[in-house]
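I have placed the structure first, in the form of structure tokens, so that the comments after it can refer back to it.
Of the protein chains in this complex, one is absent; all others appear in place.
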């Protein structure tokens, strides 16, 4: 079995995924997508940047949209438990000869940037400005009623290596897809916060950001979003779904923002806080792995993703292919 | 515009579609599909026949499954308002040189069989045995919680002719698809009972039965059915969906029974009782006509259907083609 | 049994309930309720009047709000099948010595006002201005996503008499509540359009308008409305529910507008087009009649209602009382 034993006492305590900054080429158009269509709430706004949060979040931002020349993803942000954990984290990355750069981030306390061994840009912090709750301000709910950021999914050129690294810093694998022939990992879902994942990896040219996911209350909110997008000029931004994943059992929809950054809308995974939770293994050849109901994903879903700023990508070392829609 | 004016005072009063008999090759397997999976209720059963009703129906049957050598559809059944309407109907069909044969049908009062001009077998009756209500016996609800039979959809080799005929006997067109080049009808939805349709026609080799549809409470029941079918051996019987039709605005799922008879599960159309309701026109080239969210239907959906017993089929006179999934 | 046989060939053909004009004392406040909170669409507006339609309606109005000194209900509006039916209707009311007054109604063709034997003001017309469909303009959906007006419910001082009169003009009883001791009707639900009701009567001081009901897609829309009202200053306008009626099996919520006109939000009744549909009888003492789940209605629900303009009210002749919440 290719899954390492979980590290139950990791070198520092990551609480959860937190936020990501996306470079977009037309801020007004991206605002129409994220605010007017998805329903995220603007917490601050300047001529070239918009900070957003979802309805149950009290931290200042989960998505930062910044206008730029080239649509790329910047750092994947993670919240650690304490300032002490932050220092331990910096120490850990330095000890692995990974770059640690302390940066200024508005609305975040001490923050450092680093990269994982494949080059994914990461940032860590312990405290972000807290905002008053709005989850019971029902007049603000719009679009898909996004409740919180749920996870990142990245293309990795070597999923075994990605899992080994993140496992070491405490991400626990909940489900994974194995290539039967080589015994290697094709994909893996790993968590910190007690759901199916904070961070997942899919075999592919990378590292690239495959998608950022938001949690919504019920499948009907996803149907509402489909109806809205289909009749307000966003129909071609619907990429895949709705459907039920075999893996994670989530009800899902994949959409693309105006720069093709991929967003997943998501509900109904399960609780994974038990330290003895057994990971669930799926065979790459099992079509219900992708979609429990049988429909294969389109080619774009397997091939396209957002580049990380300043990060070179390489072909995956594993050549195995899943079932792709014709 | 190719749609004839509605005939508001037709020669006889059809209340609604009522039932259909499907010949199936393995009654036990069909029972597993219709009863154990869809959740229809058995009202009577013999070694070779099962009568079924949906949860809010008080008539004895909406589907009759009869074991036979070859999977075909038999008569499309319609309920007329009164015995007087039944006699008027028989008179009408005779006057068109269409065959009228009075038949014995268990649990139905006087019933005659006939055919439409393309050969679709029809049967008409005024009274069927009434059963006690079960719509509040919630312990009986299973599967997709089917509430009532909703409509038939048939392949027609000439939709203009089909619409002209059924229009004359009072079916009113609610929505239709026109081929812009020829100005001919590619599909039409027609109703008697005040919803979007009792009977629809799609251009194609025919006449054949494209599908029989059931009404369910909400899209979540359709998602429940998908989850159930996907995990009880019926995953390959899921053909298309879930999705929202542009036409009719219905949330739909198409599935195939063990003999490939197609069943649609359906909710959320709209009320059409106004005699001055304007039909809605769709362009054959509009991909949102099929699926508001943009996904094209698979080839099987355009090509496959159930033969009517003893009925020859011909190629359609209109060659125009819709968008088909690759 | 106190229910008369249905009149299947009534003297004129009423298609459905259509609209009602409500006099309100503060038009801006009523707009906030009906438009901003419920989500009805404004079709026309003057300084003292607002015309509204629901999302799937193509007729110009289902609710007319008119500012006035005293909050009352005006005519209950019904659409008839044809101009000929309209003349037959006028003739019928005249033959019963009921007042027939031809009036000008904007956006309606020929319209007459009359009263039923207890004095309920009614208006009849055959054609109303038709508007383009908006049911697929999903960006317009707000609040509870009202799809269409569904029914009126009136206090009647003598439900037996009300049923006898409306039965004669073709309203068919679907369900009713009988007082076991006297054998008299305590309440009745009657329809024209093929659902559980267009018009219902409840025993009480009257005639008064008990409520006007709107149809919505699913119970979740009703929960959304509750959350919205509860957090935007309308919490005290929530009167009863949510719950499931025993009678009609509908999922319901009763709310009060700023002038205490009562609105019901409603989904999941059943189809009643069969002319041989058997009415369902309920015992006044059965608590599940009101609410299947057992909770009794509050006193206000049994006692309060809107006066009809210029209409005297009398005490009911039947003294029987249902179960009231303590």
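Going in written order, the chains are labelled A, B and C, and every chain counts its residues from 1.
Keep this in mind: a residue touches a chain if its C-beta (ideal position, glycine included) is under 8 Å from a C-beta of that chain, and two chains touch if they have at least 3 such contacts.
As the structure is a computational prediction, the values presented were derived from the model and not from experiment.
A.B. asks: Which one, B:69, B:97, B:139 or B:312, makes contact with the chain that was left out?
C.D. replies: Checking each option in B:69, B:97, B:139 or B:312, the one touching the absent chain turns out to be B:139.
A.B. asks: Taking the entire complex into account, which one of A:69, A:104, A:278 or A:312 touches the absent chain?
C.D. replies: Counting the whole complex, the residue in contact with the absent chain is A:278.
A.B. asks: Pick from C:133, C:242 or C:275: which residue touches the chain that isn't shown?
C.D. replies: With C:133, C:242 or C:275 as choices, the missing chain is touched by C:242.
A.B. asks: Determine which one of A:90, A:163, A:292 or A:318 touches the chain that has been left out.
C.D. replies: The single option touching the absent chain is A:292.
A.B. asks: Just to verify: which one of C:131, C:223 or C:307 makes contact with the chain not shown?
C.D. replies: Hidden-chain contact among the options goes to C:223.
A.B. asks: What chain C residues would touch the chain not displayed?
C.D. replies: Output for chain C: 218-220, 223, 226-227, 229-231, 235-236, 238, 242, 244, 251, 288, 292-295, 326.
A.B. asks: What chain B residues would touch the chain not displayed?
C.D. replies: Touch set of chain B with respect to the missing chain: 136-139, 218, 220, 224, 227-228, 230-232.
A.B. asks: Which positions on chain A touch the chain that was left off?
C.D. replies: Residues 8, 15-16, 56, 58-59, 79, 81-82, 127, 130, 133, 135-136, 147-148, 193-194, 217-220, 246, 249, 268, 270-271, 273-278, 280, 292 of chain A touch the chain absent from view.
Criterion: only the chains that are shown with their structure count from here on.
A.B. asks: Report back the single chain whose CA centre is most distant from the CA centre of chain C.
C.D. replies: A
A.B. asks: Starting from the mean Cα coordinates of chain B and chain C, work out the distance between those two points in Å.
C.D. replies: So the centre of chain B lies 33 Å away from the centre of chain C.
A.B. asks: How many angstrom lie between the centres of chain A and chain B, each centre taken as the mean Cα position?
C.D. replies: 44
A.B. asks: What are the residue numbers in chain C that touch two or more other chains?
C.D. replies: 136, 218, 220
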